[in-house]
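Note that this complex is displayed minus one protein chain, with the remaining chains in position.
Should a chain be cited, it is by its letter among A and B, assigned in written order, with residues numbered from 1 in that chain.
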Amino acid sequence: MSRGMHDLLRRLRHSRDAGLALLTALLLLALAARFSAFRDVASLAGLFDDTAILILLALGQMLVIVTRGIDLSVAANVALSGMAVALLNHAHPALPAPLLVLLATLLGLLLGLCNGLLVWRLGMPPIVVTLGTMAIFRGAVYLLSGGAWVTSDKMTPAFQSLMRHTALGLTLLSWLALLAVAMLALWLHYARTGRRLYMAGGNPSAAAYLGIEAGRMQCLAFTVSGALAGLCGYLWVTRYAVAYTDVAQGFELQVIAACVIGGVSVAGGVGTVAGVLLGCLFLGLIRNALPLAGISPFWQMAVSGAVITVAVVLNARRGAQRRRHILEADAA
Amino acid sequence: MNANAWGQRLRRLLRWESLLLLVLVAVTAGNALLSPYFLDATTLSDASFNFTEKALIALPMALLIIAREIDVSVAAIVALASVAMGFGAAAGWPTPLLALTGVATGGLAGAVNGLLVTTLRVPSIVATIGTMSLFRGIAYGILGDRVLKDYPAGFGVFGQGYAFALVSNELLLFVLAALAVGVLLHATTAGRRIYAIGANPTAALMSGVAVDRYRRWLFIATGLASGCASVLLTSRLASTRPTIAQGWELEVISMVILGGVSVAGGVGTILGVVLAAAILGFVTFGLGLQNIPGIVLSIFVGALLIVVVALPIVGARWRARRAQRPTSAGA
Partner (left out) sequence: MTAPLLQLRGVAKSFGGVRALESATLELQAGAATALIGENGAGKSTLVKILTGVYRPDAGHIDIDGRAATIRSPQDAERLGISVIHQESVVFDELTVAENIYAASPPRRGGRIDWPRLRRDAAELLGRLESDIDPRAPLGDLSVAGKHLVQIARALAIRARIVVMDEPTAALSHREADELLAIVRRLKQEGRAILYISHRFEEIMDIADHYMVLRDGATVGAGQVRDTSLDALIQLMAGRPVAQIFPKLECAIGAEVLRVEGLSAVPEFREISFSVRRGEILGVYGLVGAGRSEVMQTLFGLQRPDTGTITLDGRALAPASPRAAIAAGIACVPEDRQRQGAILGRSIRDNIALPSLARLARGGFTRTARERGAAERWIGQLQIRCRDAEQSVQELSGGNQQKVVLARWLETRPRVLIVDEPTKGIDVGAKAAVHRTLGELAAQGLAIIMVSSELPEILGMSDRILVMRRGRTRALIERIHASAEQVLRAATDA
């Protein structure tokens, strides 16, 4: 037992997630010491609720980045899926909300599949593909809505309030995020396909030796990311009770940032659900602390930008420790 | 060694550019059909404003992408530079100093990017995602929800002035810049080294190319161009808002990729980028004449981007299948 503890402590000391967890905990403690809001369980639950959508999207993005891809179209996907179900809800108020949730997820899945097929079948670079689909999806939102907004009064109460029901102090939205975290963590740990994602991203040629097709794994990642984005489309429009063309504009970069802070490497093959969760919480804490600290909302972007920049530098330094030789620096 | 070889080489080089030229002609024809006013010289001159500023940034961005790097923070740099100029204007600075401030701010921001990528070894996509939020955030933070409008009357000369006849200052500046960058890339030793860095950074290093120094300067150049574009844009709008140039980074990158520059590095021409910029500019303007909102244009741009990058891949596969040649595993 003593050897097991010793091993555990040694692994924790070297673990990147442990470092981030410690940092996040310290941040929380520091904030709780300063602001009463962070001592109140109810407002902490509210904070988690606030971060739930970021968590769901970041989980999907993690899969894409682990397989050496990047998905710039997630935010546009959110907007399109959200608008679609909002309009549907407006036109057919009788449709049950859970069905609309399903439809949003399905639409998102199809959009993600488009990305995945272009990357897999045509071998196109993910950045180019998602740059294009980002513009297409966003434009499609406009076409669908004609530029009009779907405001709260045009949506049914049932549609809007589904995720606001609470259980044990947390909203359904928060539970959904926790469920996604748990499911994905289990899948990545226990399923063969989950492990294959890491292999395909970590060393594609070695993975090819084992019969794993890197392109197919990327396609899978994009599809799951799309499905989560579709789900978040519904979640977003109901949380903010409005659907319009610019929903989640620019949010994809926050999502990517959360992943990078959480230790996901753009080189592929590296990243944990725990890390991503922590990255999101870290960003969420900062975002919620700023107004309390009297920092105007206008400075929030700068602060999170600074945090992101520092995080990527630290990440890069960590990777660079293994490289001594001048030649290897260009091998990445 | 003979005319045939030359012709072959020329054909290979210009295949993409010829395609772009065809598209440009098609777009112009389409626009002319849709609107009788399009082919008017004044109209065409007005159309140029839609792309000259972005295209200016696209020039060094093309060099950057050819060298296997990328910079998504350009739009944020435009915003930052604009804020700097706005404050200078409020403090009563003269026009030349304002312009200098804008360009210098851009250069400094570019230097930060260069530092992150070369010294701190952060992959450029990730580094510039960070600085993008940082720069834009600083702009937001400083401005809040204000709008800076105290620009002196003379400041408008950059974005609103005309050099001669219907050629605006912006257009002239862009043409000169395109010529300069084109010469740099295609006729100087520096340009040749940039291609080498993009094609094989290791071999380039081993051939004595100062890879990191080039990278740093490319980021600074992109920053300077963004600063310049900011001068033009701010001058044209005569105001500074924190949302200025929102979304431009993706338009600029789309311009470059559409222009035939490969994300994998080592490939691309300035002619292609200029043609792509013209195409996008004309499409934007043409749709604007038809009162179609810009967001619909972005669907077209996105689809064009995907189709244009997919075509060579699909074409190569189709040709390979027709030839039925078995691929060797290579020694």
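Following the convention adopted for this analysis, contacts are C-beta pairs under 8 Å (C-beta built on N, C-alpha and C of every residue); 3 or more make two chains touch, one makes a residue touch a chain.
None of these values were measured; they are calculated from a predicted model.
With the missing chain put back, one of B:S18, B:T119, B:T188 or B:Q290 would touch it. Which one?
If we include the chain that is not displayed, B:T188 is the one touching it.
Write down which of B:Q160, B:T202 or B:S239 is the residue touching the left-out chain.
Considering all chains, including the one not shown, the answer is B:T202.
Please pick, from A:L29, A:L179, A:A206 or A:V310, the residue that touches the omitted chain in the full complex.
A:A206
Among B:G266, B:G286 or B:G302, single out the residue that touches the unshown chain.
B:G266
Spell out, residue by residue, where the missing chain touches chain B.
1, 5, 9, 187-193, 195-196, 199-200, 202-210, 266-267, 328-331
For review purposes, identify every residue of chain A that touches the missing chain, sorted by number.
7, 11, 189-192, 195, 198-199, 202-203, 205-206, 208-211, 269-270, 322, 325-327
Here is the rule we use: only the chains that are shown with their structure count from here on.
Taking the mean of the CA coordinates per chain, how far is chain A from chain B in Å?
Result: the chain centres lie 30 Å from each other.
Quick one: in the complex, what on chain B touches chain A?
So the residues of chain B touching chain A come out as 70, 116, 120-123, 125-127, 129-138, 140-141, 143-145, 201-202, 205, 211, 242, 250, 253-254, 257, 263-264, 293, 295-303, 305-306, 309-310, 313-314.
Show which residues of chain A lie in contact with chain B when the two form their complex.
Touching chain B: residues 70, 72, 118, 122-125, 127-129, 131-136, 138-143, 147, 245, 253, 256-257, 260, 266-267, 296, 298-306, 308-309, 311-313, 315-317, 319-320, 326-327, 329-332 of chain A.
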